[in-house]
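All protein chains but one are shown in place.
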Amino acid sequence: MNKQTLLAYCLLLPGLGLIIVFIFVIISMALAQSVGYFNFSGSSTFTWQFWQQILADHQLSRAFFYSLKIATISAILSVSFAYPLALWLRDPFRGSQFVSSLLKAPLLVHGLVAAFLYVNFISFNGFLNQIFVHLGLVSRPIRMQNDSYGIGVIILQVWKQMPFALLLLTGAVQSIGHDITDAAKDLGAGAWTRFVKIILPLTLKALQAALIIIFIGAAGDYSFQIVAGPIDVSSLAQLMLRIQANDANGWNLSATVAILLMLTALIGSALLALITQQVIKWGAKR
Amino acid sequence: MNKPCTNRLITLLVIGFCCISLVLPFSLAMLWSLVDPGHPWSYPHILPPVLSLQRWVDIWTTTSLPQALLHSYLLAPCVALCSVLLALPTAYAFGRLEFPGKQAAQLISLLPLIVPSFVVALFFSSLLNVLGIYSRFLGILIGQTVLFIPYAIRILSVSFSLIRQEIIDATRDLGGGPITVFKTAYLPVLKPGLLASIIMIFILSIEEFAIAFVVGSPDFVTVPTILYSYLGYNFIRSNAAVVSLILVVPNIFLMLLMERFLKARNTAVITGKG
Partner (left out) sequence: MTSVLIDSVNVRFGDFEALRNISLNIDSGTFVTLLGPSGCGKTTLLKTIAGFTPLSSGKMLIGGKETHNLPPEKRDTAMCFQSYALFPHLSVANNLLFGPKQKKLSKQDQATRLQDIASQVSLTSQLDKFPPELSGGQQQRVALGRALAIQPGIMLFDEPLSNLDAKLRDSVRFEIRQLQKQQGFTAIYVTHDQAEALAMSDIVVVMNKGAIEQIGSPNDIYHRPINRFVADFVGAANILPAQVLEQHGNLYRVQTALGQLQVQSDQAPIAKQTYIFWRPEDMCFDGANASPNGQDNIFESRIIAKTFLGNITECLLDPLPHSHDDANTTLACDKKPSIRIQNLGFQRAEEGEQVLIRVPSSNIRFLAEAF
C-alpha cells in the first residue's frame, strides 16, 4: 500500500470509521438481542425462542403487510406526481423558479408538524369538516382522522416525500439534452412514446434512487403512523417500540422486529427498484 | 395548443394546490395557536370567537417548553460542531484524494440514512444501557453526531473538491508557506461549505425525533418530543399549534441562510433532508 492510500484510509477513520463502527455495533446489538444475548430481564443465552414467538404473532404479519403497503404506495405515488412536474419544469419559464421552490417547501417542514397540520385540517371539528358541513355535503362532521386504510399516512408521506422525488427527477430530466428529445420527435415519436422510450430509461437511476429512499423512509415510519395512522394496525416501527416498552422480554422481542424491519426496508426497496428497471426496459424495447 | 397559455394555467393550478396544502394549514395552525382558552373554537364557529396570546403565555409558563427549547438549542450547536469536526478528514479524503475503494467508501458513508431511524435509536439506547452511559444529553449528543456525519461529509467533500490545485501550486510557487496556502487556497472555498454544514446539522439536530424520543424519554424533553406529546392519542390542538410554529419558523430562516451559502449547489440533493 503506498503512502497516499494509507493517508487516505487514516483520514477516513474519524468520520467514516465512526459511522461503520456505530452502525455495525447497533445492528450486532439488535442481532444479539434477537437471539437472547444482552437480555436485560433474564439470563443471556442463545435461544431462538424470541424469533419463534414473534413469527407466530399475527400482529407482526399484519404490521409487515401494512408497512409494505404504505411504503410501496407512497413511493410509487410520489414519483408519479413528481414526473409530470419535473417534465413541466424542464425548461425554465416565467415563474418556474417560484413554482419549483413552492413545490419543494414541504422539505422544510418537520414531519411531526406536517402530521399536526394534516390532523388539524381533517379532524372532527377541523377546517375540512366545517367546509363540508357549510356546503351542505354532510349534515354532521364526519370522522376522517386515523382512517383504517392508512390513507392519511399515505397522504402525509406523499406530501413530504414528493418534493424529494421531484428534486432528483428534475435534475435527471434536465440533464437529458434537447437534441435527444428533438431527435425522437423528428423520427415520429409522440409525447407518450418519448416519455416511455427516451425519458424513463434515461432517468432510471434517479427514479430508482427516489423510490428506494422514499420506500425505506415510509417502511420505517413511526411519527405519521402514530398521529394519523389507523388505530387497529401498527407499522413495524410502532410495533417494535410498543413491544419494547410493554413486554417482559421487550428488548429481545423488539430486536427481532427491528431485524425484520431492516430486511423489509432493504429487500423491499431493492425489489421495487429492480421491478421498475425491468418494466422500463421492457417498455423501451417494445 | 398555445404553450404560454397552458403554462400559465398549470402554474395557477399548482400555486392553488400549494395554497391548499401549505398556506391554509399553516394559517389554521396560526389561528389555533391564538384561540383564547376561555372561548373554545368548535363547530359551528367558522372562526375562533376570541383571539388572544393567552395560549402562548400559558404554554410558556405551565409546560416544560422552555426547558425543551433550552435542551434543543444547547444540543444543536454541540452536535453540529462535533459532526463537522469528525467529518472534515473524511471529506478531505473524498474530495481531494484518490484511493482504492473510494466509491464503496462513499456509499458506506450513507449507511446511517438507510437504516430506519427508530431501529438505530432503539438499539443505540440499548447499547448505552450496556455501556452504562446514563447521561441523556451525552447519549443524544453521540447518537445525533454520528447520524449527521454523512451530511457534513457530503457537503464538505464537494467543498474540498472545488479547491483548485493550480491556486495551491501558484501560492507555493510565489513563496507562500502552509498557513498562507491554507488562507488563500483552502479557506475561501471551504468557508461557505463549513457554515452551510453547521447550519444544516443545527437544523437537523433540532428536528431530530427518533433518538431524542427513544433515548431522552421520559425526562429529557426537546422541541419535537414535546410536540409529539401533544399529538397522537391525547391531542391538545392549541399547544401543538404553538410548538409547531416554534419548531418550523426559525428553521425556515436558517434554511434560507444556508441556501445562500450553497447558492450554486443543489442543497436538498446533498442533504435529502426529510
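Here the chain labels run A and B in written order, and each chain numbers its own residues starting at 1.
Following the convention adopted for this analysis, a contact is a pair of C-beta atoms (placed from the backbone, for glycine too) under 8 Å apart; a residue touches a chain by one contact, two chains touch by 3 or more.
Here the structure is a predicted model, which is why all the values come from computation and not from measurement.
Asks: For the chain omitted from this view, which of the shown chains does it touch?
Replies: Its contacts among the visible chains are A.
Asks: One chain isn't shown here. Among A:7, A:151, A:184 or A:266, which residue touches it?
Replies: In the complete complex, the chain left out is touched by residue A:184.
Asks: From the listed residues A:202, A:255 or A:273, report the one that touches the chain absent from this view.
Replies: Only one listed residue reaches the unshown chain, and that is A:202.
Asks: In the whole complex, what residues of subunit A lie against the chain that is missing from view?
Replies: That gives, for subunit A, the contact residues 177, 179-180, 182-190, 193, 197-198, 201-202, 284-285.
What we mean here is this: only the chains that are shown with their structure count from here on.
Asks: I'd like the Å distance between the centres of subunit A and subunit B, where a centre is the mean of that chain's Cα atoms.
Replies: The separation of the two C-alpha centroids amounts to 18 Å.
Asks: Under the touch definition given earlier, write down the residues of subunit A that touch subunit B in their complex.
Replies: Of all residues in subunit A, those touching subunit B are 4-5, 7-16, 18-20, 22-23, 25-27, 29-30, 33, 38, 40, 85, 88, 93, 95, 99, 102-113, 115-121, 123, 125-127, 129-130, 133-134, 141, 159-161, 163-164, 167-168, 171, 213, 216-217, 219-220, 222-223, 226-227, 237, 240-241, 244, 251, 254-255, 258, 261-262, 265-266.
Asks: What residues of subunit B sit close enough to touch subunit A in their complex?
Replies: Within the complex, subunit B touches subunit A at residues 4, 7, 10-11, 14-15, 18, 21-22, 24-26, 28-29, 32, 42-44, 46, 86-93, 97-100, 102, 105, 108-109, 111-120, 122-124, 126-127, 129-130, 146, 149-150, 152-153, 207, 209-210, 214, 224, 227-228, 231-232, 235, 237, 240-241, 244, 247-248, 251-252, 255, 266, 268-269, 272-274.
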